[in-house]
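Apart from one protein chain that is not included, each protein chain of the complex appears where it belongs.
What follows is chain A.
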Amino acid sequence: MKPAAFDYARAATIPEAVAAMRDGARPLAGGQSLGPMLNLRLARPGKLVDIKRAEGMRGVALSASTARLGAALTHAEIEDRRVEDVTRGLLPHVARGIAYRAVRNRGTLGGSLCHADPAADWVTTMTGLGATMIAQGPAGERAIAAENFMLGAFTNALAEDEMLAAVEIPRLSPAARWGYAKINRKTGEFAMAIGLVILDGPWARVVAGAVEAPPALLPRAAAALLAGETSDLDAELAERLPHLSPADRKLRAVSLRRAIAMLSEAR
């Protein structure tokens, strides 16, 4: 079980990477999602271009309202808080639950987002945070809202010659609270259900993740949380996730209730 042959190049800069992609190369960052697919020969790219060493791909930039994280930062670097956390501990918590430490040491934030596995953690987290994806292509930079970035299973909004360069994450206030509950059969496995709830002053978001499609925002549940009321979560899930069986929807409801219960935990 070895990959089909491919060519490999390393891009020193983002424009160099984009040029290689225009020439048909596919981007490689940590390779922790792409690697297994290549080993199974499910993916057979003719050429890979390493983008993780390109200048600026591991940068961190902070403003009063956001943190801009380079797409090639690893999950482990976020887990260890080597990257300043602006989300009151949400990002390090999520990072620690991704696969296994050996995978987190190589796998990248951007790679996971672009791979767009519905059951992966960052797509749900970034949707919940209302983050912005910074794409780089031949025409320069383009900002894409996280909600619009994942189009479907394994499909993102990037053009063939565009790559994800960074993610801008809005700063949560000191009063913000969150809950993140993932249901797996085994630690580190892809999730069977993810529930994410973020409550920050007048702003709330409730997201059902790992729904075999892009994560689903639940605005009624969010409004109810803000009003301090209980909402009919099951009804909203049935409306938003008609493609799931009742048992599969139940799993998402359980993960969301666990996430809501986490809001009252002290952090």
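Methods note: contacts are C-beta pairs under 8 Å (C-beta built on N, C-alpha and C of every residue); 3 or more make two chains touch, one makes a residue touch a chain; residues count from 1.
Note that contacts and distances are computed from a predicted model.
Novice: UniProt protein name for the omitted subunit, picking from "Aminotransferase", "2Fe-2S iron-sulfur cluster binding domain-containing protein", "Multisubunit potassium/proton antiporter PhaF subunit" or "Peptidoglycan glycosyltransferase MrdB"?
Specialist: "2Fe-2S iron-sulfur cluster binding domain-containing protein"
Novice: I'm checking contacts with the chain that's been left out. Which of A:D121, A:E168 or A:D200 qualifies?
Specialist: The single option touching the absent chain is A:E168.
Novice: Considering the complete complex, identify which of A:A54, A:A76, A:V123 or A:A204 is in touch with the unshown chain.
Specialist: For the chain that is not drawn, the touching residue is A:A76.
Novice: Using the touch definition up top, pick the residue from A:A153, A:L226 or A:A261 that touches the left-out chain.
Specialist: Checking the options A:A153, A:L226 or A:A261, the one contacting the hidden chain is A:A153.
Novice: When the complex is taken as a whole, what residues of chain A touch the one chain not shown?
Specialist: 1-8, 10, 24, 26, 28, 31-32, 34-48, 50, 58-63, 65-68, 73, 76-77, 80-84, 99-103, 105-106, 115-116, 118-119, 132-134, 141, 143-145, 147-148, 151-155, 168, 186-188, 212-213, 239-240, 242-245
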